[in-house]
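Removed: one protein chain of the complex. Kept in place: all other protein chains.
For reference, chains read A, B and C in written order, and residue numbers begin at 1 within each chain.
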Amino acid sequence: MKRIAVLTTGGDAPGMNPAIRAVVRYGIANKLEVIGVFRGWSGLINEEIKVLDHRSVSGIISQGGTILKTSRCVEFRSKEAQERAYNTVKKFAVDGLVIIGGNGSFTAGHEFGKKYNVPCMGIAASIDNDINGLDYTIGSDTAINTALNAIDNIRDTATSLERIFVVEVMGRDCGFIALAVALAGGCEDVFIPERPVDLESACHDIVHGNLIGKVSWIIVVAEGAGKAEDFAKKINGITGLETRAVTLGHIQRGGRPTAFSRDLALRLGKEAVDALLEGDRDKAVGLSKGRVVRIGFETAIKKKEFDLEGIYKLIKTLT
Amino acid sequence: MKRIAVLTTGGDAPGMNPAIRAVVRYGIANKLEVIGVFRGWSGLINEEIKVLDHRSVSGIISQGGTILKTSRCVEFRSKEAQERAYNTVKKFAVDGLVIIGGNGSFTAGHEFGKKYNVPCMGIAASIDNDINGLDYTIGSDTAINTALNAIDNIRDTATSLERIFVVEVMGRDCGFIALAVALAGGCEDVFIPERPVDLESACHDIVHGNLIGKVSWIIVVAEGAGKAEDFAKKINGITGLETRAVTLGHIQRGGRPTAFSRDLALRLGKEAVDALLEGDRDKAVGLSKGRVVRIGFETAIKKKEFDLEGIYKLIKTLT
Amino acid sequence: MKRIAVLTTGGDAPGMNPAIRAVVRYGIANKLEVIGVFRGWSGLINEEIKVLDHRSVSGIISQGGTILKTSRCVEFRSKEAQERAYNTVKKFAVDGLVIIGGNGSFTAGHEFGKKYNVPCMGIAASIDNDINGLDYTIGSDTAINTALNAIDNIRDTATSLERIFVVEVMGRDCGFIALAVALAGGCEDVFIPERPVDLESACHDIVHGNLIGKVSWIIVVAEGAGKAEDFAKKINGITGLETRAVTLGHIQRGGRPTAFSRDLALRLGKEAVDALLEGDRDKAVGLSKGRVVRIGFETAIKKKEFDLEGIYKLIKTLT
Partner (left out) sequence: MKRIAVLTTGGDAPGMNPAIRAVVRYGIANKLEVIGVFRGWSGLINEEIKVLDHRSVSGIISQGGTILKTSRCVEFRSKEAQERAYNTVKKFAVDGLVIIGGNGSFTAGHEFGKKYNVPCMGIAASIDNDINGLDYTIGSDTAINTALNAIDNIRDTATSLERIFVVEVMGRDCGFIALAVALAGGCEDVFIPERPVDLESACHDIVHGNLIGKVSWIIVVAEGAGKAEDFAKKINGITGLETRAVTLGHIQRGGRPTAFSRDLALRLGKEAVDALLEGDRDKAVGLSKGRVVRIGFETAIKKKEFDLEGIYKLIKTLT
């Protein structure tokens, strides 16, 4: 293994830059040449690449986003595009690929790696924290804190104006962010895609709360469970109480990565390079039970399982 | 003047709490008894009041929202409600009212004060910064920084994914926040209610930018100028480029007040009490040209005038 | 078990308040009466206690410090003081104690619990993250992020003025914070108490860096490894280069707890109450390998062991 390439694909996540930094510098320290591919798979298809040296990743450790840019490359599903990508791999004698991204990226990496016999290692980076077999992905801690700051702000108004707020957070089909934020924010309820939403019961709680003097209320909604606007209208319809919707949206993707997101990114960057050096492939590196692990791409891209019932009950018990 | 009452009305703004702290402690230091009225005018109507002592405002200086709660009290427009409010004033021998709020609050204060001969002083607190004759109101600096943090986060994604974002900020009919945020955020364009929106021209700039390699773009929209969602759809329709909308919403109302919002709040709290002690009334205190001033309620509630053309041009020149 | 008491002792840590919230509300939900003890052991000695109901912990989830106050109670080492504390336990029919704190607190809890047969459960809360057998304590994530923000700020000046900075972080005898911050901050070196400090070699690196154009440098020092001021003077003496010292100090103890610190605090609060209800005692609850665990006080208070060599090497490799 003499030369590896690194790319970021799919939605950006805070911590991708420190991960790039680690792949580049740890790779160089281990006598590898490291090539950066721009705009994810698209850059591999179109030969948008550049050799990265030690200095090229200076100062990026504290920055959100990704200096390599990223894209959701639909084109890569076609055989022709994959051929072109493989040609780039051959032309530049790339011995291994480090793919920084989430489920979609790993699915593509799994297929591409198998089809063309290219060693691919994934680094789990996704604010959604929806990679099966992993406790944390790069960026989720930052996104959760960003959403929590927003919730704390909204709490000020909810308390001052005595209102009901429905706050939609990111997470795709996964309720992880929503649960973490609802727990940390002391929120009164949370709707996630993994559990049926019982709106009647939620509204009953609100009305009952009102009767005993609990007049402000924040409900967190995972985007996979529905739209904040829709829920707000329904709650208003059922309870007659003024209800406001806030959709946090893309503010959750960016921003300075937290210490946790950075430290994880740096450790995973090292692990991915180590894996390639050891001849490992077709796996994603991530954090499980407090340790850095490698899990097969095929496992990683399955529907994530995690203990949500315990957290959900705790949220409801503590409000 | 022996006893004054303080209330917060309308939308909450970060810095209302330090303003309350100043009114209470500065009042007490000047031998006044200070009564807190809860839920704005509603509390005056319903006798929801409490004597506030030195300790009752401990630790609130750093907190968003208002410990006195607030409300948008439609009921207060009726004569009957006003009579009841006045009865509370008489019953508790309140010699002066300090009204912490914005335009709506001052309009009500102006009418109520005149009709019932109650000395009323306003403290300009509104994230919208839409009080005529004043450069800054309590809370606007905090709201602008909250919105700016959000924009900085969105910039990470806009740059990484090379996308167009339309970001809606608060400000009611006033483009002040939007201009301040767009300038500080290095945003490519800004739509405000005070200027006609030229969407064709904006889209022309975007397409031209794309041709010369400027592929990410953030447009700030003041809520008074339209909906981010609508603009995003139209821009996508005209340019064919993927365009995302983010509505920052209520996160802009809350949060720890900035130093500027706190210092202003504390100075204005003092000024309002001083004014009442000097026999002044029917005025709002605020900041103009770097100094604390008093302006008549009638002037304050007019449509705000400020130099927006200079800032707008600077934004366009610097992108 | 009908009535439990909760106290916070030793240095305060961000997340103590959410832990109190969880103990109180989860306890009440499980039919317990919960008593708050003020100022740690001191409050138990002097009967400074108060019944805590559901509302008494409203709004504290986002606040640093501890509403129960805390103290480093030297007096508690005397037999007489312990007797008085036990009298309070008996007098108010306290069936179990929840002790929120660190090593010192657990040592005291272990002794007191054994001597007087009082069921005691500890909740690991300490910014130092120095509890043996646990991966994270409440507050360490917040402290690390606070220190990291400071380092990011200092980096701006280090880069702009091309200077060497020695930054001292907290952590008592434990280098955990220092390592986490140095890694996440992209710092050039780190001195911790668990490894001998090789100042000659560090200075050699600095001078060598200078020769190849790396002119700014941040060295993190754990307080247990020495004083930033002393190191700065020595480095200046050896290298002749201008070197500045910054001691972050108590800013690392306070502030809004991060999502991680809050979620951990809430889960540990539940676990401590569960343990007492199940008849468990003489243990601390904390996080190990991603899961909430109970470990004996005797194990917890031993010198913490953790993999520092791997992190240290990674830091040095990536700079």
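Note that in this section contacts are C-beta pairs under 8 Å (C-beta built on N, C-alpha and C of every residue); 3 or more make two chains touch, one makes a residue touch a chain.
The structure presented is a predicted model; accordingly, all values stated were derived computationally and were not measured.
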Contacts of the hidden chain among displayed chains: B, C
Among B:I61, B:V197, B:V215 or B:L241, the residue in touch with the chain that has been omitted: B:I61
Which residue of B:I144, B:L276 or B:I301 touches the chain not shown here: B:I144
Contact with the hidden chain (one of B:E33, B:E111, B:D152 or B:D173): B:D152
Omitted-chain contact residue, chosen from C:T159, C:N210 or C:T299: C:T159
Contact residue for the chain not shown (choose from B:V51, B:V74 or B:L314): B:L314
For chain C, the residues touching the chain missing from this view: 8, 11-12, 14, 16, 39, 63-66, 69-71, 146, 149-150, 152-157, 159-162, 165, 244-255
Positions on chain B where the hidden chain makes contact: 18, 21-22, 25-26, 29, 59, 61-62, 135, 141, 144-145, 148, 152, 155, 159, 180-181, 183-186, 256, 258-260, 262-263, 266-267, 270, 287-291, 314, 317-318
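In this text, only the chains that are shown with their structure count from here on.
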Most widely separated chain from chain A, with each centre as the mean of CA atoms: B
Same-residue or different-residue interface between chain A and chain B, half as cut-off: same
Approximate Å spacing (C-alpha centroids) for the pair chain A, chain C: 28
CA centroid of chain B to CA centroid of chain C, Å: 39
Centroid spacing, where centroids are CA-atom means, of chain A and chain B in whole angstrom: 35
Where chain C touches two or more other chains at once, by residue number: none
